[in-house]
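Note that this complex is displayed minus one protein chain, with the remaining chains in position.
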Amino acid sequence: MPNVLTYAEVRAGDLRKISLEAVSTARALADAYGGEVHVVLSGGPGVGSHAGTLGEHGADAVFVTEHEALAQYNPEALSALVAGRARNGYSAVLVGASARGRDLAPRVAAKLGAAILSDVTSLRREGDALVATHPVYTGKVLATLRLTSGDAAAVVSLRPGAFSATQAPRTARVEAAPPAGDPSAVRVQVKETTTADSRKLDLAEAPVIVSGGRGLKAAQNFKLVEDLAAAFGNAAVGATRAVTDDGWRPHSDQIGQTGRQVSPELYVAVGISGAIQHIAGMRASRCIVAINKDAEAPIFKVADYGIVGDVFEVVPALTAAIRELRARS
Amino acid sequence: MTLSQGIFALCLAIGAAFFSYNAQRLVRYLRIAGGSAGSRLNDIPRRLWNLLTIGFAQTKILRDPVAGPLHAMVFWGFLVLQVGAIEILVQGVVRGFSYGNFVPAPVHWVFLLSQELTAGAVLVAVGALLYRRIVVRPKRLQGDRVHSGDAILILAMIAALMITLMLVSATHRVINSEHPVAVQPVSSPIAAMIMALGTPPNVVEAILATSWWTHALLILVFLNYLPYSKHLHVIVSLPNTFLSNTSGPGRVGVMPLMDLEAETEHFGAADVDHLTWKNLLDGYTCTECGRCTSVCPANITGKALSPRKIVINTRERTMELAPHLVSGAAPNGDLREHRLLDQFITEDELWACTSCRACVYECPVSIDQLEVINELRRYLVLSESRFPEEVQPAFEALERNGAPWAFPPSSRADWAAGLDIPTMAELSERGESPEVLYWVGCMGSFDERAKKTTVAFARILKAAGVRFAILGQEESCNGDPARRMGNEYLYQMLAKQNIETLDRYKVKAIITNCPHCFHQIGNEYESLGGHYEVVHHSTYIAALLQEGRIPLRETAGAAQRIVYHDACYLGRYNGIYDAPRDVIRQALPVLDVVEAKRSKDRSLCCGAGGGRMWMEERTGKRINVERKEELAATGADTVAVACPFCMTMLGDAGKGTEGYVPVVDVAELVASRLKA
Partner (left out) sequence: MKIAVCIKRVPEMDVKFRIAASGKAVDEMGLKWDMSDFDGYAVEAALQMVEKLGTGEVVVISLGPDAAQEVLRKALSMGATRAVHLKSDQVPFDSAAIATALAAELKDGGYDLIMFGKMAIDSASGATGVIVGETLGLPTVHGCTKLEITNGKGSARRELEGGAEEVTFPLPAVVTIDEGIARPRYPSLKGIMAAKKKPMDTRPAQLGTVRVTVDAMALPPERAAGRIIGEGAAAVPELVRLLQTEAKVL
């Protein structure tokens, strides 16, 4: 079975970038097998309009299922739909490992009795096996995994951003496909969906955290930190124990041994000297930037990049630079 | 026997019987205690020494320059007057009994004079003490539900005893002036006055009789009032001082080892019958003087904790529960639930303690307040898993990483990179062993600021040619934070692991710059079978300087004014006050080594002890700020410390403000003066 099946995730009517990454990856894999790329595209009425974009990225066939009950993420109906399609003989089923994708992929695997490779960062064919890399042990180790499933299908979920969305244009065949069973007959009922208030990103989730310490001198100066966080757009604001104890910030903002332990992509420490308790709370950050006027401050020992200077000069300059960067991209 | 003798004999008998009944009752109550106090009859010479100095010589009492001498006067006076009291009581039954009948006149005169002078001095002292209580109203005599009425009653009774005694002597003189005036300098003027007033003889007789009976009966009343009063300390404080371990014998400040394998319903103490008989005796002994509370860093800065209250509560609960337990009847549910923990002493009070030992050190009657706090903490953690939530990550990190913070054990020796310091493992492989092991400790291994002290000390050792090694990654937390916070289980696990490592390398001599590591490995590991000679770095450096083994620069260097902050675990726990000061003086041509208002054994804790380094301080003023202000008020340019925790706490206080005084370790002072 040389064909590769993929699932296109649609959210609020829009085709997600990971769907294109998945199609592109499917394209590369299908080429290795000498087969076609088929896409399951489902959602509310009108979702079929995305078929063209899918074709541009390499889809040979798009199976469109439009139904009211599929407008929201509906794992039971969706997994039945994808698994049903997958039983027609595919070498692999690729799904982008977004939150929805990570929920969907195992369900499809279970329904197919297939093996699964989750959250991979690379994927290739080797004979009749699929070989992929997958970060394990909180990203400290890279595993190369081999899935040998013989004739049975394999389900693979792809880490968002690890694969590129590339063009491989063709006109995809579009087929209307009925939903599997009654999509509204689900056991897990969605009662309410809320959209996150992007201004109040939780410290545990924010990819960027800007933290302030005593070096800011007074509570009102925390505005510098807030402005920088706002400039990033996806940043939360943290604080050291010293400033939360003084009441400048609420205790829930405290990062450290006795507060929150965080591991964002980027941690910017503003006016923080780096007491042991604070460092224990943010050491796991992927990239640490420190701004402090004392070159001897312990924070510089753990920072990847440091600027020695007056926070009241450096931070506004950085805020302006980030704002400009965001505006351009 | 006359009627009056008969009546008096009856009173005496009743008084004695009643007192005996109460004494036995109170002793019986002590038996409800299930905990083990260990042997209290070991090292009798040491115990007698404590009795002599702290008890009879009133050394702790005299630490208060005003109340001290006043109380000592009353106490010594009391002892002297007992001799006369016995004579009076015997007189009531044996007509005409007098010491004068048995000893030569000069001896009798000495006795008479002693009674006179003492009674006068006691009366003056009591007057001053009453004035102090009623008019001056010092802070430490308020609060904690202390029984001020009780105190005033006692003082009044003592005054009455003195007055009636003098009236007896004076009226005796009027009736039959047999002794020289010089021997009765107080009664004589009173006698003269009575005569000058032309008092008729029958009135004088009446005054004598009344005064005598009042005095004698007051003695019996006083005696029998004691069990119901905080003045019970009159009877129990001397025995308590003898039986106490707070000033030795043995190592001071060592927590008792718990048997964790014991088949028991509870670990630690939730109520008075889980404590030891000694803790309950401490409860009887408390005089409610409040000195402990007045030196407690938590109390001073507005926390709920009052060491005095802990002891008063222990006594209150003992009196509430013991009568039921000794009668054999099981106490009903409500009574059982009204336990010491939570119902009398709250969590807030218990967690506020920094284990600085100031309360124990200050207590004039050798009570151990800290022991009760520690046993209740053990119960909270081991039996109910109740502790401030910010402590959980510290416990978990200790369990996982062998350090109270989330740092990987593999980075423990990173500070030593490039310094060419061998590890025990490396030396052992070559079949060698060092002169001494440098135990770095977790602060010194992981905290960026403390690492500078570690490096400084290592440089000093190298400059002095000391052959030392470190354990590196094989070192693990000494366990003190776990133990002080009540987690004895975790503590024993950590301690046993370290002992196993140390014994594997046959380590005997250890130096460390952390007083907590010092106290643990040197003193507390003994009861788990770990016996090592541990020296604190300040002592070690002082010795090296003394021997001239540290090459210091000839040039004077900048003159400074330095104030040294005494670490609790170095000072009050281990009596090390001079070595760090010697180090400072020898290393630096300082302007001054000045002392803070509260220094040496009165030093105010930095606030990190008792596991508080890992807890939030949510009420009152911050202890470290309180102490830093006091240190800064000396006008010093620099604060010197000999403990990494003091370094952090005092270093943090006042950061970023005008007039901030930096903090350095004594090792850094010396290292800064090393010949290049």
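Letters are used for the chains, namely A and B, taken in the order the chains are written, and counting of residues starts over at 1 for each.
FYI, contacts are C-beta pairs under 8 Å (C-beta built on N, C-alpha and C of every residue); 3 or more make two chains touch, one makes a residue touch a chain.
The structure displayed is predicted, hence computed values, not measured ones.
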Chains shown that the absent chain touches, full complex: A, B
Residue touching the undisplayed chain, where the options are A:53, A:118 or A:240: A:118
Touch with the omitted chain, as defined above, among A:147, A:210 or A:236: A:147
Selected from B:354, B:383 or B:512 as touching the chain missing from the view: B:383
Interface with the unshown chain - residue positions in chain A: 11, 73, 75-76, 79, 98-100, 102-103, 105-107, 109-111, 113-119, 131, 134-149, 152, 154, 187-196, 204-205, 208, 265-266, 286-289, 295, 300-310, 313-314, 316-318, 321-322, 325
Hidden partner chain, residues of chain B it touches: 260, 267, 381-385, 387, 389, 392, 395-396, 400-401, 406-410, 488-489
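The rule is short, and it goes like this: only the chains that are shown with their structure count from here on.
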Centroid spacing, where centroids are CA-atom means, of chain A and chain B in whole angstrom: 59
Complex contacts: residues of chain A adjacent to chain B: 214-215, 217, 241-242, 245, 251, 257-259, 261, 273-277, 279-281, 283, 298, 301
Complex interface listing, chain B residues touching chain A: 390, 393-394, 405-407, 443, 446-450, 614-617, 622, 648, 652, 655-656
